[in-house]
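What you see is the complex with one protein chain gone and the rest in place.
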């Protein structure tokens, strides 16, 4: 779901005579042309609640910002998760066992429940472990844009890792910058 | 403390009739405007020594670069810590127990002292664990800018995690880019 959107490109109208083939400059030699400077687009999207674990969400993200992405020949896409008990990471996009094994690893690594040493327990036994996992994987990703698409490796995908037992919808600020 | 600062905006003066204040576009080629291309600002700041542990430093960072941030309608703020024995991460901004529990987790995870398997011990027993913790959380953050402010979630804050026993001041290169 789109919460808000900004999309801006600096345009400089000029009278020109000669043909510029540089895609960053002027396309129409015979009349007043428009020079497009680097563009910025920012959109806040919300992913529906996902159960505790690692989820491959590339298609969900591209569905929300694919149209904006298509306007960039070269640039960077920045994804910023607005939460401290979930995380974003890039990992294998094919075998769901990789996501399950990663969740298994995180749960073995971070103690949870009565034997855990945490002081911060008011929000439930899964809350403090969720904060730790969020800092381990991080809440942000920056991915290159090439020819209108996210330029990831063949086996790479965007994962949203939900670290809480009772998931909620998650907000991501997507910022696109390029030419 | 500011160590150095660069702040630049490409401006293209044009003969025009009326003043456009929108820095991003000119809608009327025959009208007056100064077109501002995307701006860059880079500033090196230094945080005073903080004791070993996780510290919420959002207000310290904003105090240093808030004025520069206010000039960006849409963009990205990049923070880069110039050290390998501390880290930057984003996590809970309210309950200090979350910071203490995270420090507890890091100290339980990374062995320290005579029983640790490290070869790199010349700089003290806390040095090699500090390097490992620095790569676990990372030394850089990129945060969206919206309407002149860091666009973080309600409960998110910037943490500087000091992993050495005898802290020193820490240098951060802040780079702002946007429109």
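Just a few scattered comments:
Chains here go by letter, A and B, matching the order in which they are written, and residues are numbered from 1 within each.
The rule is short, and it goes like this: a contact is a pair of C-beta atoms (placed from the backbone, for glycine too) under 8 Å apart; a residue touches a chain by one contact, two chains touch by 3 or more.
Computed from a prediction, not measured in an experiment: that's the story for all the values here.
From the options A:71, A:125 or A:138, the residue with contact to the chain not on display is A:138. Touching the omitted chain from chain B are residues 6, 8-13, 37-38, 40, 42, 78, 80-84, 109-110, 117-120, 128, 131-132, 134-136, 138-140, 142, 171, 173, 175, 177. Taking the complete complex into account, residues 10, 12, 14, 16, 22-25, 35-38, 73-76, 89-92, 95, 97-98, 100-102, 104-105, 108-109, 136-138, 141-144, 146, 151-156, 159, 177-179 of chain A touch the chain not shown.
Everything below uses one rule, namely that only the chains that are shown with their structure count from here on.
The geometric centre of chain A is 19 Å away from that of chain B, both derived from CA atoms.
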